[in-house]
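Of the protein chains in this complex, all but one are displayed in their positions.
After this line comes subunit A, so read on.
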Amino acid sequence: MTSPEIHAQRITPAELQAVNFQRAPLGRRGFDEDQVRAFLGQVEQELVRVLNEKADLENEVGRLRERIAGAGPDAAAIQPEDAHIQAVRILSNAQQTADQYVADAQRYSREIAEEARRGRDEILADARSRATLVLEEAHRQASYAAEQIAPSSEPMSGDERRELEREIAYLRTFSDVYRTHLRSYLEALLRNVEEWETSERESLSGTRAALPRMD
């Protein structure tokens, strides 16, 4: 089933799990998809629990009826079958708890990973825009310096020429310095990222040798 339908039959947990809502048309506001999914998950679990209980009770009723019908001297004793069903119930509960833990751990790990991914994208975007800014600034200053020399067709005095050359030299240095800053900023960022990765890897599997590259 791919879309919610109204039907005479009862809704099943499987249908709740498989339900897929159409996206709201552009410009219309919709609910937060994750919230809807999380809620559906809760409803599904609750439904499974209720159905489970119902099946248990139906069975209980059936067994009690049988016992009354064939009431003999040992009717009150616990039947081996009852004990087995109880054991199944206990094991099922334990499994459901384990499943819940696994699901929680996976969700937690997914959330952390998604957050880290967002963080990485932001850092990269920030670095890119800084890089652009720095380069633009250096470029603007350098062009300005060039314009200062080019349009003046009049012969320049020696003092003026020396002054301008000094300015060009200054700006060249300025641009070099900017580039160096930029480079070290980016390298620091990269080192940061690599440190994170190394420490995470170490925490995952202990320290190990570096990998050979595949050709």
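The rule is simple: contacts are C-beta pairs under 8 Å (C-beta built on N, C-alpha and C of every residue); 3 or more make two chains touch, one makes a residue touch a chain; residues count from 1.
Quick note on the criterion: contacts and distances are computed from a predicted model.
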Chain excluded from display, named as in UniProt, from "Stage III sporulation protein AA", "Potassium-transporting ATPase KdpC subunit", "Aspartate carbamoyltransferase" or "nitric oxide dioxygenase": "nitric oxide dioxygenase"
From A:Gln42, A:Ser92 or A:Ser199, residue that would touch the chain that is not displayed: A:Ser92
Given A:Ala38, A:Leu64, A:Val102 or A:Ala188, the one touching the chain that is not displayed: A:Val102
Residues belonging to subunit A that touch the chain removed from view: 10, 12-14, 17, 44, 47-48, 51-52, 55, 58-59, 62, 84-85, 87-89, 91-92, 95-96, 98-99, 102-103, 106-111, 113-114, 117, 120, 193, 197, 200-201, 204-205, 208-209, 211-214
